[in-house]
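Notes to accompany the following structure.
Heads up, one of the protein chains got dropped from this complex, but the rest are sitting where they should.
This part shows chain A:
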Amino acid sequence: MLSPAIDADGAPFWRYAARGELRIQACADCGGFRFPPRPCCPRCRSFATEWRAVGGHGRIWSYVVPHPPLLPDYAEQAPYNVIVVELADAPAVRLVGNLVREPGARLDSVAPGGIRIGARVRVVFDGDGLPQWVLERV
């Protein structure tokens, strides 16, 4: 599987994820969230940055189901899902991820028929510090 190619701006996200925390970069002056992480706030041009914990709840904004040809590790799990999650406490932040049955489960552990736009999801983390998403039981 592909590991994230981490840059300096993104490194804190992955450090927190490895500890099981979902934190999103925010401006330490005006408070606005920004994603993906970058050096400067597009609203107030401040360089002061903080990493704010978010609730880890969201809704599926869209999803796809890739089929081969794919890289071998991914082809082995195909067809799988990739979802975009709109965070409940930061709606402009949409994270790409996978909907799985339980933490660490395969990318194809939820049947495509069980996915719908608008479904409530909650973040979990796999063994390698990669955020994943499970359906909220409501």
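Throughout what follows, a residue touches a chain if its C-beta (ideal position, glycine included) is under 8 Å from a C-beta of that chain, and two chains touch if they have at least 3 such contacts; residues count from 1.
One rule holds for everything that comes next: contacts and distances are computed from a predicted model.
For the chain of the complex excluded from view, the name given in UniProt is "Lipid-transfer protein" [choices: "Lipid-transfer protein", "Ferrous iron transport protein A", "2-oxoglutarate ferredoxin oxidoreductase subunit alpha" or "Helix-turn-helix transcriptional regulator"]. Of the listed residues A:A28, A:V82 or A:A105, the one in contact with the hidden chain in the full complex is A:V82. When the omitted chain is restored, the residue from A:C41, A:V93, A:V110 or A:V123 that touches it is A:V93.
Contacts to the hidden chain, counted on chain A, fall at residues 1-7, 10, 14, 35-36, 42, 61-67, 69-71, 74, 77, 79-80, 82, 84, 92-98, 107, 112, 117, 130.
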